[in-house]
Structure formats: C-alpha cells, structure tokens
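The other protein chains are all here in position, but one chain of the complex has been omitted.
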Amino acid sequence: MAGPVLARAGEPWIDWDWVGRHLDDIEAATREHIELTVLAVGIGLAVSFPLGLLSARWRRWYAPVMWFSGLLYTIPSLALFVFFIPITGLSRTSALIGLVIYTLLILIRNLVAGLDAVPPDIKDAATGMGYGGAARLLRVELPLALPTIIAGVRIATVTTIGLVTITAYIGQGGLGQLIRQGLEQDFTSPLYIGSILSVALAVVADLLLLLVQRLATPWARARAA
Amino acid sequence: MRLTRARLLLAVVMSLLLVAAACGGDDSEEETGDATSTTAGDGGDEGDGEDKGSVVVGSTNFSEQEILAHMYAIVLEDAGYDVETKLKLGSREVVEPALEAGEIDLYPEYAATLLEFLNKGAGEASADVDETVDTLRPLAEEKGFTVLEPSEAQDQNAIVVLPETAEEHGLEAISDLEPVAGELVFGGPPECPERPFCLLGLEETYGLSFKEFRPLDAGGPLTREALENGTIDVGLFFSSFIPDPDWVLLEDDEGLQRSDNLIPAIRAEVLDDEIEELLNAVSAALDTDKLTELNLKVDQDREDPEDVARAFLEEEGLIEGG
Partner (left out) sequence: MNLFRDVIDFLTNGDNWSGTFGIPHRLAEHLSMSGLTILAALVIALPVGVALGHYGRGGVVAINVANVGRALPSYALLVIGLSVLGDVAQTAFIALVALAVPPIVTNSYVGLREVDPEVRDSARGMGMTGGQLLWRVELPMAMPLVMAGVRTASVQVVATATLAAVISWGGLGRYVVDGFYQQDYPEMIAGSVLVAMLAIATEVGLGALQRLVVSAGLREKGQAEILATAVSAGAAQQEAA
C-alpha cells in the first residue's frame, strides 16, 4: 500500500482554478456571513435601544447596564458561543445569541453618549416649543444623536464580521467555514480566500456605514467647517 | 429642513432593523452542519407516486468520510431518492447521537470502533469482521438503527513514528515502544485518551505510558506538522491515509486494532430493500487500496470529494455514467 503525500510544498497560495470551481460555495459562504452579521446587529439594535433609552433617561440604570454588558463583552467569544450549545444546540441560534451579546456594549454606550451630547439649551428650546418627552426624544434628541449612534453601529458591525468567522467552529460561520477548511485540509486556498473576503467585507461595511453617518450629519460638517 | 431629513433617515434605518429583527426570529430552526449542506429536491416527504422517500446522509470530520458519504448520497439520488447531506458534523461523539436522534439517517462507520463505542469499551470487538458485526448489529438495533454488510475496505488507527525515531529506539512494532514510552510524546485527536483503539487501548493492551499526550486532530495537518517538527514523537494516523511514505507504521503485534471494516450505519425506519442493495453494492466495490487511492485524490490532488465519489461510482458501474 503506497503512502500518499500531502503536496503542501509546491501548492500556490491561492489556487485560482480551485476558486473558479468553488465560486458557488464561496458565494454561499459570503451570503451566510452577511446574513449573520445583519441579523446580529439588527437584533442588537432592537435590544440596545430600549436599554439605552432607559439608561439615558434614568441615570441610575446606566452604571449597572454598562457594567453588565461590559461583563458579557469581556467573555472570550469561543467560550460564549459554546456556552449555549447545551441549550440551543449546534444551531444558528446559539451563534446569534453570542453575536448579539457582543454588540450590546458598543451600541448602548454610543446611544447614551449620543443622547448625552445633545446640548441642554436645545432640549430646553424644544420643551419651550411645546414638545413633550417622547416627541422631543423622537424629533429632536435622536436625530441629533444619530451620528454617534451610527458610529456605534459601524464599530459593532466590523466587530461582528470578525466574530462570525469564529462561529465556524460550532458549525455556522459563513466565510469562517473556508478558514476552517483550510485548517482541516492543510489547504491555503480556502484559507486565504475566506480571510481576504471577510476583511474586505468589514472594510466595505465600514465605508458604507461611514457614508450613512456622513449623510446623517450635514450640520455637523457645516459647523466644523 | 435638515432635521426632517435626519428624521426620515432615522425612520428608514429603524424600520429596516425591525424587519431584520423580525426575520431573525424565523431563522432559529435547528441547522446543524456547515455551508456545504445541500438538498436535492425538497428533502421532505411529498407523498406523490414517484417519491421514494428522503434520506439524510451525514459524516464525521475527515475527507474519507466525506467521499463515502457522497458515494451513498449519489447512488441513492441516482435511484430516485430525495437526498440531503449534512457533512462534517463533528466526531463520532456528535454524529452517532445525531443518527439516533434522527437528525441524520445514514453515515459511514467502521465496525470494530463503532462496536466499542456502543458497548462503552467492553472489548468485544475482534479481528474477525463477521464476529464483530454479529455482536454489533443487535446493539445498534437497540438504538433504532442497523448496520449493513461490511466492506473489505478497512481503515484503522495507525501508530506512526519518524524513521529517525524508529532507528534511535529500534522500533518496528508497537510493543517495542514499551521501554521508551516514558520519554516520548504522543499526539492524536482530542478524544484519543477515551478511545479503546487509541490511547486507552495502548495503555491497557501494550502497557504504554507516554510522557505526554498532545490533543491535535484526527490524523490531519496538525498531527502531521507536530510529528514533522518534533513536537510529538509518536502520532496517530489512519491506515488509509499516511501523509509521508517514509514514515514508519508500527506493527500492531498485540492485535489492538480490530476489524475496522467500512460499514454503513442506517436508521431502521429509513431502510428498505432497495437502499440496502445499493449501499451493499458500494461496500462490495471498495477495498483498502481503492479507498487509499480515493483519499489521495482528495487530499493530495485537491479534487472535490463529490467528484471523486461520482467518478468512482461511474467506473464501477454503480450509477449510469455521464
């Protein structure tokens, strides 16, 4: 029985032939990666909005909320992702719970910081004009806090894109699956393609959100000029 | 005016996110397996005349398993079954329970190791494959599945050292390790210490007590690299796939490895006569040399496991060629 040899030496870093044959898999992986990211940040925003508004309004809650979400953020991602497996199985849900948790600290913090930065005289003026609490929040404070909120979304998104690759370990992972394949098969092509694409994804997302941030703050730019 | 634009933007952004959050709620079904999960047809029972039922094929984590799983999938699909694959779910510790739970219906197994896995290491497996399978079958049936005919193809744990190490300590067989094991580091998959044909067996049958055990992977690149650069002195690989022909495969003189013949494990509910025939035909067409060749194609030539599987089936006349 002849012994086979792993042809590592002599393999190009990226075998474009292989890439061509696997465009479908690469596309599916990228799509899954984007889906997971959008879901995680979306759910994260939905969860952090009420928590952020709460802590901004009732200052007493700020410290505990920050403390708790900060605590969760500190937990190493691998540990957090596997933590839910006994409860929710090797599923997308386990991955999502972890991913959402990691967005909370940044999103809540930026929401509160944004609201805090609204100048008090503007808030007074609004009250003077007859805006009630909720209306003032929606029509005056939140729009002014928008740039900071979006800055938070940017950071959360970029962070999440990186974390999604780790969920490959528990069977999810989008582009992380290509990286995993690279590890398991000693194969650099999927490894580099997966890595490059996930960095590219992060850069694109960051730039897109920067654009959104710019669009949301025409007056800040005017003021700074 | 600027305030209005910002408010509008805010409203749009928030609604997008609410939609995303709502969609997120629907996606929480169990989804084991990775992005390579494929579905031929709907993968579900439709109950129309043509439909022969659906089969979910799984596999553990290494490429040989992938090739075999694809073979099963292709041959069943070719015969008209609805096949879905959920490959590389994990080690046997993950995949066998998945079979019992019905998350998958079928996956390729190895007779002796499966027996020892089910009987919790009672040591019932033997070098005689028929004996082993006869002991295995009732145990499997207790758990709701069964095993079909064993193949001639075998894949056993191989204990491997570098030629230099073999020379230095005069190693030809595993029992030669006994006097020097205390100076040597052993590397294998993380589950090795618990496995009767792995470290556990080496300790019990050969009385080996290594200096250290390094958890790496199942005969994969991590173990290979560790052996090459001296992090470990003795490595666990698979007899159907040894990365370097110069390496010394130590002879199993005490017969620790039993008859690890390839054998399909399939849920009783899903099994019917035609499926049995098809799968047995695949097993019959394989032997250890052919299996090794197929592994070579995937791991060395970087061919796709599915393509390799299909080509093999066509060559052997098990499916209509194209």
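When the chains are written out, they are named A and B in that same order, and each has its own residue count from 1.
In the analysis below, a residue touches a chain if its C-beta (ideal position, glycine included) is under 8 Å from a C-beta of that chain, and two chains touch if they have at least 3 such contacts.
Because the structure is predicted, anything quoted here is derived from the model rather than measured.
Asks: So one chain is hidden, and I want to know which residue out of A:Leu39, A:Val65, A:Leu96 or A:Val158 touches that hidden chain in the complete assembly.
Replies: Only one listed residue reaches the unshown chain, and that is A:Val158.
Asks: Using the document's definition of touch, tell me which of B:Ala181, B:Leu202, B:Leu216 or B:Leu313 contacts the absent chain.
Replies: Only one listed residue reaches the unshown chain, and that is B:Leu216.
Asks: Applying the definition given at the start, please give the residues of chain B touching the unseen chain.
Replies: Spelled out for chain B, the touching residues are 90-91, 93-94, 97, 189-191, 194, 212-217, 222, 225-226, 229, 231.
Asks: Can you list, in ascending order, the chain A residues touching the missing chain?
Replies: Residues 66, 70-71, 74-80, 82-83, 85-86, 109-110, 113, 116-117, 147-148, 150-152, 154-155, 158-159, 161-162, 165-166, 168-170, 176, 179-180, 182-183, 186, 188, 191-192, 194-195, 198-199, 202-203, 206, 210, 213-214, 217, 220-221, 224 of chain A touch the chain absent from view.
Everything that follows uses one rule, which is that only the chains that are shown with their structure count from here on.
Asks: Could you please state the distance in Å, as a whole number, between where the Cα atoms of chain A are centred and where those of chain B are centred?
Replies: Computed from C-alpha means, the inter-chain centre distance equals 34 Å.
Asks: Enumerate the contact residues on chain A facing chain B in the complex.
Replies: Chain A residues touching chain B: 1-7, 11, 15, 18, 21, 25, 28-29, 32, 38-39, 41-43, 45-46, 88-93, 96, 138-140, 142-144, 146, 168, 171-174, 177, 180, 183-187, 189, 212, 215-216, 218-219.
Asks: In the complex, go through chain B and note every residue touching chain A.
Replies: Residues 2-3, 5-7, 9-10, 13, 16-18, 20-21, 23-24, 27-36, 61-63, 89-90, 94, 217, 220-222, 224, 241-247, 288-289, 292, 295-296, 299-302, 304 of chain B touch chain A in their complex.
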